[in-house]
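Of the protein chains in this complex, one is absent; all others appear in place.
Think of it as A, B, C, D and E in the order they're written, each chain with its own count starting at 1.
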Amino acid sequence: MQPFPQPLSGNDMPRFGGLASMMRLPVETDLTKLDACFVGVPLDLGTSNRTGTRAGPRQIRSESVMLRPYNMATRIAPFERMRVADYGDIAINPYNLLDSIERIEAAFARIAAADCRPVTLGGDHTIVLPILRAMHKRYGKLGLVHVDAHADVNDTMFGEKIAHGTPFRRAVEEGLLDCSRVVQIGLRGTGYSADEFDWGRAQGFQVIPAEECWHHSLQPLMRDVKARVQGGPVYLSFDIDGLDPAYAPGTGTLEIGGLTVPQGLEIIRGLAGVDLIGGDVVEVSPPFDPFGATALLAANLAFEILCIISQTK
Amino acid sequence: MQPFPQPLSGNDMPRFGGLASMMRLPVETDLTKLDACFVGVPLDLGTSNRTGTRAGPRQIRSESVMLRPYNMATRIAPFERMRVADYGDIAINPYNLLDSIERIEAAFARIAAADCRPVTLGGDHTIVLPILRAMHKRYGKLGLVHVDAHADVNDTMFGEKIAHGTPFRRAVEEGLLDCSRVVQIGLRGTGYSADEFDWGRAQGFQVIPAEECWHHSLQPLMRDVKARVQGGPVYLSFDIDGLDPAYAPGTGTLEIGGLTVPQGLEIIRGLAGVDLIGGDVVEVSPPFDPFGATALLAANLAFEILCIISQTK
Amino acid sequence: MQPFPQPLSGNDMPRFGGLASMMRLPVETDLTKLDACFVGVPLDLGTSNRTGTRAGPRQIRSESVMLRPYNMATRIAPFERMRVADYGDIAINPYNLLDSIERIEAAFARIAAADCRPVTLGGDHTIVLPILRAMHKRYGKLGLVHVDAHADVNDTMFGEKIAHGTPFRRAVEEGLLDCSRVVQIGLRGTGYSADEFDWGRAQGFQVIPAEECWHHSLQPLMRDVKARVQGGPVYLSFDIDGLDPAYAPGTGTLEIGGLTVPQGLEIIRGLAGVDLIGGDVVEVSPPFDPFGATALLAANLAFEILCIISQTK
Amino acid sequence: MQPFPQPLSGNDMPRFGGLASMMRLPVETDLTKLDACFVGVPLDLGTSNRTGTRAGPRQIRSESVMLRPYNMATRIAPFERMRVADYGDIAINPYNLLDSIERIEAAFARIAAADCRPVTLGGDHTIVLPILRAMHKRYGKLGLVHVDAHADVNDTMFGEKIAHGTPFRRAVEEGLLDCSRVVQIGLRGTGYSADEFDWGRAQGFQVIPAEECWHHSLQPLMRDVKARVQGGPVYLSFDIDGLDPAYAPGTGTLEIGGLTVPQGLEIIRGLAGVDLIGGDVVEVSPPFDPFGATALLAANLAFEILCIISQTK
Amino acid sequence: MQPFPQPLSGNDMPRFGGLASMMRLPVETDLTKLDACFVGVPLDLGTSNRTGTRAGPRQIRSESVMLRPYNMATRIAPFERMRVADYGDIAINPYNLLDSIERIEAAFARIAAADCRPVTLGGDHTIVLPILRAMHKRYGKLGLVHVDAHADVNDTMFGEKIAHGTPFRRAVEEGLLDCSRVVQIGLRGTGYSADEFDWGRAQGFQVIPAEECWHHSLQPLMRDVKARVQGGPVYLSFDIDGLDPAYAPGTGTLEIGGLTVPQGLEIIRGLAGVDLIGGDVVEVSPPFDPFGATALLAANLAFEILCIISQTK
Partner (left out) sequence: MQPFPQPLSGNDMPRFGGLASMMRLPVETDLTKLDACFVGVPLDLGTSNRTGTRAGPRQIRSESVMLRPYNMATRIAPFERMRVADYGDIAINPYNLLDSIERIEAAFARIAAADCRPVTLGGDHTIVLPILRAMHKRYGKLGLVHVDAHADVNDTMFGEKIAHGTPFRRAVEEGLLDCSRVVQIGLRGTGYSADEFDWGRAQGFQVIPAEECWHHSLQPLMRDVKARVQGGPVYLSFDIDGLDPAYAPGTGTLEIGGLTVPQGLEIIRGLAGVDLIGGDVVEVSPPFDPFGATALLAANLAFEILCIISQTK
């Protein structure tokens, strides 16, 4: 007997058939029926270089049809532990970034209020600000694990306060984060000045540049990270450009020398036992990856995040 | 008030958002609620050259999100006249062509029995045989308008009776067609012998090679075609390779010198008033058109077919 | 002796070498030295479906390096008649559509004030509104030739007044156009209602759907169009999606059944003798055309527009 | 009984299997056994803009596997009339254009001396000069039908006498052509001066710009062309960029507003009865057409040329 | 003097010229002249998700033209030790999986009977079952090294016994394998249950999940593997999806977190001295890798397998 929603099996409908909901789960918008959900935010209005992330949620879903329900590595079967469905997309305003941010916050406030834990499919990284606002409203100050090539703590971009390079500066200013429980992993590349990485450190963040990750497993690091972020609600924000462009070419601001996929998986799996109240995979830009390998990677990462949530919820 | 199912509007959800059902219509599997439906058949086991048509229905749906409900040229608004939804895909057997053919026939028999007129998203052209079998069972001998680069009347391919180059030979042999009401348009290319076009003529088909279509409107031709096929139920089978590869590169057996898209539209629109009991758009192979222009074209053709159905049903 | 700026010759620097300014012309920002200019507006914030037009100006320039200075068909050599250079790009605000519109208007007001006639490389079609505002300020009510698949006369999109589907409604409301001297060519596709094409007609526009253009030369039509728009300053706005997707796949909202490139050239060349005070080629979206054929097409169209300007200025 | 070499049938080996010789014909280097041959010249050292034509012969062969032996439109079966095989490629020198030209001339002299008529798969258009030299040595002054966007009659390019834009100037200077029997079709685009088209006319060429071909069948034109070139040996040189980029994107110097494929076929088929002593299809550049549609088009054109040769030889 | 067949040198024919046999070796179908051969099996009828592997052998050959005859790392020169040629492709039945399996088995039985050791270019993984049947007939119970993301030991897929996810279950059931000498390396991803990896272990397989391979050399592992499989004939089956999608995007069922190419090479090279009676590289799907990097990788792996065979044969 299967009391919970289940992905459509490849033995009932070939994987290339049927509607492409996330993992071919049922679509469900009644939040009272859900413990967790996948939700898309098709925004690219906060992007500084190449756009295209508005197409991310749809292509992540299309590629997710490959995923089966059991995680062979961690032996977690999330759909046997929780009620999970595809909640669909948030209707952002395609011509107005600030209105979109409000729409996103309102939607996630509803999700959080229903005690449903969201795994979000982006969308550019600007979306994490309204999500954190909504999560903070429900859970209070949040711990954060932030995987990214960029610190995203600029004060402004082109004079604007809201953009995909500023959300974590805003989140700190608004008091959404418990800065002692914030870790940034994978930062690298070029910048305007040293301040870009040092600002976070000055707030109390632990900042792990990509160079410190090269050539070895991140399991030892993650033991420290877990110890640091534990003790309260934690959010995981995974910018796909934290990974190296060899693995994730389908994104807008590629930075060379990034994390490997095994390291990315070690980061997520290393959070087992943490009280993960939500997570996202952002910055997937399908026009730059027409065969969907980056979207498939994002779908897997989203599933791995769900697996961690399923252990604590 | 909208009594019938309607496509999700771009003013409610941006076109790049939401689940990609056909035209973002509701999904409905209760045939009693429908006058017509879009249905996918993700088959490529009958293909002789390049595969990939199993991915056709999904990509046609993804691109169809651009379509709005009103046909500016013909001034037809099908969703105001009929109850139409996305019926989903038929679960073919990915490892067995003959079993797949049976599954398809059974599914279309159910659709036809419910008096629901199907507009099918292929899939390779083999699927038209079980569809014609099911339509024949419900409607008797069928008229046929067949747009294609190839006659698809081989006796066998690689020794097999069932393949994407044989369905109309089988259909004649099985008595499914009223051969005096069959027209093939767009045939061209290379073959094994003159027999490939002449066999159909010997059965009574009207055969219009592509060369006869070059450089001019097909409206005069279509007046003749319409006169020929009228007087009974008619099925329209539109192989995307009937069109020139410049318009439809995403298919498996490209033939140069094909029809233009305006001609393809003239063919469909030229059937206005005919008792069209169903139609298909087949042989869309997304791996060979990663940005979806061929799928978008197919989605438009499927919508145009629906518009014609809506006038007579 | 060459008194005017000239494109860098392929015999001095191979076409694949050197910096990719438009046609490898000098870059010049002192407007007093110019009779006409190419100018880029890298905007995609007004886009309803696929983004990417922000990359248009750069890729159009990259492909324009193929162009030589003499128009073989019309025997026009614009750089022997006028001082023309590449003015560079307008710095739009990547996070704010309305601020961008103001920045564009201000920049074109400066260009127009200097009696320099701009040939603009888009960017999405929203940019034509601030351009028309600036042109109107300098020249008074404008005639308009508008090539497009879409009428772009929506009142709002997703509730917003400013977007790439609304500029000509706004332009009429603001009194920028002499509606009796407005022609729209190439309209087609699906819509929400008949109103989309009829609204323009109600304002006095001549509206030529694509269907009226199929299969024949537009030279006869253009004699009428020219007669209609003459007698005052005229602006030409050429949305690349007016052409068929076979010719111009690199755009965001493909509509099947469009104009051919010969027809597009006939439209531009058919304006010879008109007082063309500027023009644009918009909606080129490079991510969807990685080898640049659409950008090369746009570069050619921009050059053809310049040739027409050079005859009257 | 099959006395002549035949393409491998799709009923013996699927089209996607087996070695990719041209049309899956046998490979034969003993010229005494052949009346005609396909031969590749993988050169791109004469290219002015984008390279890549060195990969042309291999990709044309790969795509040619789709071709069956019978021409449905013209009802010609060349392999029943002539002994034809794939002669392989000429080993050009990848680092030295002038040495390559000598190697090509020597190879074609051997082919012509054996009374074997070559259908050549290019390679950039520079190769036509050594081919014409070899053909002239065997046949005397040649008539020429030259399909192209460019006249290729520059005196020099970047100071060099030998390049892909100069072969026909050299051929005239060397007395290889009977200028009264030379026709150029499809010329267009931008140039350095009017001289580019007028030089040929001054030699006695008939020059048909693309604009004269737009919107109508070329059958009437070809009756004139045939009358003009008949009365002696004729060579056909078909630069794929004579066709519009919509049909042939895989080439190095795209020019908009080109011929359609039906027109290209009308040109070749319009030469039926002419004493065609050889032909080529050049400038196919596979890196710019990864799915091979341009190569498939070229393969078809080469087959059509062979069909014409088979009627007179 | 070269007594054995040799690849065509790049100094005799440029690498982009000549027919694309494997490594530009001679084609030879007389098995008595060969100690080993490359052979293609262009099958994709056993595929569960994306098709396209039918195009694998041709593209692997096209890319293999880059390979020179000497292995710089292992200092092995196989063509100086063995008679090796390209045997061509097995003619599978494009419409019938079961008939194809019989055809493959018959062909490999002939190859094995001639004491010719095959290095097979796939084709989907279903082909390994008939190959193992043929090898078993000749050599008795086989040891196996199986590199893959998937265990391929399903009982059925979509109700079918023969598919690309079942061959090793069948091989065990049919007694083809010495289960104590079977090793699977690289397994990972999602599944239906824990059984997918545990079933093999229950048969006595050594199963090495990808996670155990991350971040380090596999040389120590391979010492164990070699010790385990030695003592009898061994077959090596290398599914390209065993490697990470960053290295091998051109395949049908991508799984993230896979082996690196250095690890893949360590696996093959680690078998030096084993009695390798054949091997394959399967699941290369060219439509998803249009520039051929995956096919080039597969060509290299096939050459490395040949090098190992050359040491023991």
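To be clear about the criterion, contacts are C-beta pairs under 8 Å (C-beta built on N, C-alpha and C of every residue); 3 or more make two chains touch, one makes a residue touch a chain.
Just so it is clear, the structure is predicted and the values come from calculations on it, not from any experiment.
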| item | value |
| --- | --- |
| Among the chains presented, those that the missing one touches | A, C, D, E |
| Option touching the unshown chain, where C:P14, C:G140, C:G159 or C:G273 are the choices | C:P14 |
| Candidates C:G46, C:P94, C:G186 or C:G279 - the one touching the absent chain | C:P94 |
| Contact footprint on chain A, counting only the chain that is left out | 48-50, 157-159, 187-194, 196-197, 209, 211, 214-215, 244-246, 249, 253-254, 256-257, 288-289 |
| For chain D, residues in touch with the removed chain | 44-48, 50-52, 54-55, 93-97, 157-160, 162-163, 287-288 |
| Interface with the unshown chain - residue positions in chain E | 9-11, 14-16, 66-73, 75, 77, 215-217, 244, 246-247, 261-262, 265, 291, 293, 296-297, 300, 303 |
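As a convention for this text, only the chains that are shown with their structure count from here on.
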| item | value |
| --- | --- |
| Separation of mean Cα positions, chain D and chain B [Å, integer] | 37 |
| Two or more partner chains touched - positions in chain D | 14, 16, 215, 244, 246, 291 |
| Complete list of chain pairs which touch one another | A-B, A-C, A-E, B-C, B-D, B-E, C-D, D-E |
